[in-house]
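All protein chains but one are shown in place.
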Amino acid sequence: MSFDISIKIAGQAGQGIQSIAEILLKVLKLNGLHVFAYQDYMSRVRGGHNFMQVRISDSPVYSIKEDCNILVALDTNSVDVHRNEVPKGGAIIYDPHSTMVDSPDNRFIPIPMNNLAKEVGSPILSNTISAGSILALLDINKMDAEEFVKKQFAKKGEEVIEKNLKALERGYLYFLENFRSWKFTDIKAQKNNKLIMINGSEAVGFGAIAGGCQFIAAYPMSPSTGVFTYITGKAKEFNIISEQAEDEIAAINMALGASFSGARAMTTTSGGGLSLMAEGLSLAGVMEAPVVVVNAQRPGPATGLATRTGQEDLEYVLHIGHGEFPRFVFAPGHPEEAFYTTIHAFNLSDKYQVPAFILIDQYFADTYATAKEFDLNKVKAISSQPSAFSNDYKRYQITKSGVSPRAYPMQGDFTFIADSHEHTENGHITEDGEVRNKMVEKRFRKLKGMQKEFGKPTYYYGDKLVPSSFKKGKAKTVFLAWGSNYGVVRETVDYLKKQKRSVAMLHFNRIYPFPRKEAIAFLKGAKEIITVENNYQGQFGNILKAETGIEVDGKILKYDGRPFTVEYILKRI
Amino acid sequence: MSFDISIKIAGQAGQGIQSIAEILLKVLKLNGLHVFAYQDYMSRVRGGHNFMQVRISDSPVYSIKEDCNILVALDTNSVDVHRNEVPKGGAIIYDPHSTMVDSPDNRFIPIPMNNLAKEVGSPILSNTISAGSILALLDINKMDAEEFVKKQFAKKGEEVIEKNLKALERGYLYFLENFRSWKFTDIKAQKNNKLIMINGSEAVGFGAIAGGCQFIAAYPMSPSTGVFTYITGKAKEFNIISEQAEDEIAAINMALGASFSGARAMTTTSGGGLSLMAEGLSLAGVMEAPVVVVNAQRPGPATGLATRTGQEDLEYVLHIGHGEFPRFVFAPGHPEEAFYTTIHAFNLSDKYQVPAFILIDQYFADTYATAKEFDLNKVKAISSQPSAFSNDYKRYQITKSGVSPRAYPMQGDFTFIADSHEHTENGHITEDGEVRNKMVEKRFRKLKGMQKEFGKPTYYYGDKLVPSSFKKGKAKTVFLAWGSNYGVVRETVDYLKKQKRSVAMLHFNRIYPFPRKEAIAFLKGAKEIITVENNYQGQFGNILKAETGIEVDGKILKYDGRPFTVEYILKRI
Amino acid sequence: MENTNPFHYEGELSWCPGCGDFQILKSVEKALTSLNKKPSEVVLVSGIGQAAKLPHYMKANGFNGLHGRALPPAFGIKSFNRDLTVLVTTGDGDCYGEGGNHLIHAIRRNIDITVIVHNNQVYGLTKGQASPTSEVGMVTKTQPFGVVSLPFNPIAFAIAMDTPFVARSYSKDIDFTADLIKQGIETKGFALIDILQPCVSFNKINTYQWYSQRAYKLDNNYDPTNRVKAFEKSLEWGDKIPIGVIYRSQRQTYDETLDRLGIKPQVNSQPDLSKVKSLLSEF
Partner (left out) sequence: MENTNPFHYEGELSWCPGCGDFQILKSVEKALTSLNKKPSEVVLVSGIGQAAKLPHYMKANGFNGLHGRALPPAFGIKSFNRDLTVLVTTGDGDCYGEGGNHLIHAIRRNIDITVIVHNNQVYGLTKGQASPTSEVGMVTKTQPFGVVSLPFNPIAFAIAMDTPFVARSYSKDIDFTADLIKQGIETKGFALIDILQPCVSFNKINTYQWYSQRAYKLDNNYDPTNRVKAFEKSLEWGDKIPIGVIYRSQRQTYDETLDRLGIKPQVNSQPDLSKVKSLLSEF
């Protein structure tokens, strides 16, 4: 890591933080640089205080920093809130005409963005002006930015492109003309790095498409809407039926209907919506209907903090739905893992005819990160269903594996019933105690096969990921992480390693069926086990105890709706 | 226990099993005898195969037996299904004109109920005829029965009373005339035993009324409807608003609205309905709204076995609702405990401003048992809310106990907001991280107080109940029970004690906050811990492990929708 | 008919003897038979209730889901496989009570399905509580002081929602009901058929006699395409209750929209890998 720069762009909702960040991030990516960008936004459309945190390096970056080298403050409040986060030698870019600054010191760089924008043609260009100035400050070649602007505004016509190019240039030159002496670091483009930049929502959505999703029904709810809109945007191209349901109850039940017809079906939601799906999830359990459910967590209870992050639904998802039935629960740690996990979720849900949950959270959904191009040959959408059936086909045939052959209507002359009651092999209502026992046992027999499937935990021991064949942990202190905390805990381990501490991370992507054997093997030698979670109760620690008897020695918890930072964790060990 | 008789009355839905049982049970109770009666019924209105199991003794009885001394078979199928359950010397009463019996042996007692009923006036009297014959067989004085008939049919007028009295006499005499030699045992009336006979639904409903319930909204669903109808039947008399909601979502949200206005509010439901309430329960969590939720369990998932019994929602109820919030979860073991527990649930929900769950099940709800008259002075409906407030009243004031003073509209000139978002002390939406932390911590601080409240587990060690001051378990083998399995496990302990085995039961009524200290103390000396549950996963065992680290040594599980018997448990140890 | 009825189911039916549900079952079979449908291309979707047991009592595909939730799976089933004939058999509680919101939005979507409501004005399966269509004053265990809410008028509601096909029938007239169901199936888009169905066990008010005295067939002069007139007709409920097609209209179906967009996924098909790969370039 030869450089590691943090930028914060702060202002009100509606001021265009995202437009600035978009240009910046895309251009950095085109330069082969690694970026990591998190959005902190309020539950409102205009006003308030939002900000975007961007980290840039020539090596992969996995989390945000509390302080920043550069602050772009779009209003006075942003200066007040964030000026102390910029150390000496840092830069604070602001518009001297719209933003009041008390006693500016030499970190402050006034750029009259609004005036420059008006000069170039229109005040709405001020975001492009800012982007130009930031690029100049970072000493990034203007050419890539120009290329990006051309692509980005292609649909809007020549005039818009022209004006934005001008604005970019104006911002760039204004900076050079007035602040040439400013320079942070040697940012070197890594042009032969073939990177993609993707956020968690897109990674799950992209995975769903690669996993053969054919039907999505959902109801909008932050922070889950991103996955829904990503897939919906591609619906025509990928032959996907996408429907905005009237409520989450309809969403899950629509998905189950489509699943009955033979679709790879999914739904996306967040806390309150998940709760409304509880009964439908129980239906999936007894009907043995494959369905993929993405739950993007936010802090609760109820409406809670609608646009912020949390990991509070873990134990809930393990038990959601009345009655008992097996399920998959995944919690990927980074976009690449989310992509593959989603494909696996479709395949495994199909293979075992159980619901598969993917737990993400606001931090994960909205965070952009660069990654190597995903290898699309690694996983395929594979259906495990036979394609021919005899006329005495039994939907719920008792089998050794617990899995019955699954047919769809019109695959032959047979008929079948999918049923919400306890049922016979034919799907008809039964109250017979023995049949009931057989059906319960059949459903739970699947767990044996499910346990062996995709989803071993990742043991991160210093710079390298230990493959799952690595059978025993080596570190004295092991941090437990699940879901989105992969990155920040990984960087914590890196930091502590440099201090010669014997530390590792054990990250769980699959939480159910719980990888008991692996957890025990990796944790056996540890002197100290610390769980790192975005909730109050240390839920993963509870699950670990119930599943393995292993008790954690410490909990590092955060439940204020904001993501962890390495600094926060370090302060607590 | 000088006698212990089991009777099964079997036939189709609509044939009047309950009418026969009702006369029988009430008359036995009037004689000061202990009864225990369980209904096994199908999810249909007419036809099928239902039966009622009645046990009678001069000592309290707590469970059903698999075999029976007397079978009353109302149709041919009932003879086929149950004849093998009647040992030699037992009696099988049937109507020789409507019921086919292959090779009747000397257990069979033909009573031409239909013909006798017609003689007396109408075929619908055949149930009273049966009751008369059974009473004669049991050698119960006819007088009490006559008294009961008079009371029972009082509203229907003289003619109906007259006819039923005649029918009772006819059945009674017909038996004596034809089968005088039959006699089971010396049933001795215990006239000075002042007993009540009550089922689980009534006990909870009665407790709710005694606990000051003022508002109930619910949606019908077996097996929870009994609690709802009991309370609704008394609504006018006790000044209770009762409303059948359009769905369970409305039911819980109506209750929360009433709670806001100051009502002691409740709702009743079962599995699927509970799932639909999940979001509303989370709302109760963040709003800190008192509400009592009765969940009458039945086997799932989804519709499952709609009229049968199960204990499958335990882990679910501990975690239901997205986000994190404290709650009470109770699972009373017998009607008397249910009565007191319900009163406590109202008081504690009010005191701590958290939802209180009462978990019962179909077996519990529909089972009648005799008990000593409840002592109504033991528990009172006590509100912990202050009655005067200043004008700067803060609904969510941060306090040491975590409990804020709760006001209702129009208790003064102040106004306040109850809010589903994370909020300030004033109830206004906030996104402030520090306020959020304080509110989460405030809500969870309540747990400390809650832990000390009503609901220690019951350690049953032989004939006597050990008071909660009894600090250490003595038995080698401890059976764990929760909810409705109190009775059958208690009788199992009694049985094994007689065999000189060192056994005890530890029964949990309060499951959350989990009585950790008591559980550990009582289980410390045990060599063998066996959990007895009506589910597949041994859920209580899992909770015990997560809460205390104690692992059970054995699980005796039953998930076919039927209740345990002592015989079933004994076979599995 | 038995011989030529491919939908006949051999097993036991658990409805009460005399229940109007038997008649509706016959009508459904008749309608489908007359349209020469094959059991394998028909899906019966239901929630929970006595009415909702119907899919178990016919030889056809069935999706017997949750109480109140028949319409959403019906949408999923039909939109994914538009070659299927999808019927929803539901109760007044199932469809107008627990499931009311789905009815509103299913009509708006206008997917091509036929919804048959066994309207017995009571909750049958759960033993006699009031339903959304119960008469004011009806006494039950959960309404011991009598029903106070205004009965839901499904016909007026459906007309206000501009439902393409709105009909009422009386279960006792099997041929008439079968014909309405047939018309409903033939209608492109959403068809709602509300069927007066005596519940002999729990509804002691709206009995065979009560309905028989009141139900009358709309005559040929009645024009179901006039929305305002149809609305006026829908308010008729009392001594006379009109049965027949009360309202008809036409608008684009959800099926047609999907066809227009060219969206028609196939079972067990893989996504086009080259297309999937091309998405990478957008990141």
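Going in written order, the chains are labelled A, B and C, and every chain counts its residues from 1.
What we mean here is this: contacts are C-beta pairs under 8 Å (C-beta built on N, C-alpha and C of every residue); 3 or more make two chains touch, one makes a residue touch a chain.
Since the structure is predicted, the reported quantities are computational estimates derived from the model, not experimental observations.
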Where the missing chain makes contact, among the chains that are shown: A, B, C
Residue among A:Y219, A:Y352, A:Y393 or A:W482 touching the omitted chain: A:Y219
Full-complex contact with the absent chain, from B:K191, B:K380, B:K476 or B:K524: B:K380
Which of B:K8, B:R308 or B:H421 contacts the chain that the document leaves out: B:H421
Touching residue (missing chain; options B:K234, B:H334 or B:H507): B:K234
Options C:L35, C:V139, C:I205 or C:L235, residue touching the unrepresented chain: C:L235
Among B:G48, B:G257 or B:G549, the residue in touch with the chain that has been omitted: B:G257
For chain C, residues in touch with the removed chain: 96-101, 104-105, 107-110, 132, 145, 148-153, 156-157, 159-162, 227-228, 231-232, 234-235, 251-252, 254, 257, 261
For chain A, the residues touching the chain missing from this view: 14, 42-48, 219-222, 225, 228-229, 232-233, 235-236, 242, 244, 246-247, 272, 302-303
Chain B residues touching the omitted chain (full complex): 196-198, 202, 206, 209-210, 212, 214-215, 217, 234-241, 243, 245-247, 249-263, 265, 279-280, 283, 287, 373-374, 376, 380-381, 383, 385, 387, 408-421, 427-429
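As a convention for this text, only the chains that are shown with their structure count from here on.
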Pair with more cross-chain C-beta pairs in contact, given A-C and B-C: A-C
Between chain A and chain B, centroid-to-centroid distance (C-alpha), Å: 45
Mean-CA-position distance for chain C and chain A (Å): 41
Separation of chain B from chain C, taking each centre as the mean of its C-alpha atoms, in whole Å: 37
Junction residues of chain A - those touching two or more other chains: 249, 279, 283, 287, 420-421, 429
Per-residue multi-chain contacts in chain C, two or more chains: 48, 65-66
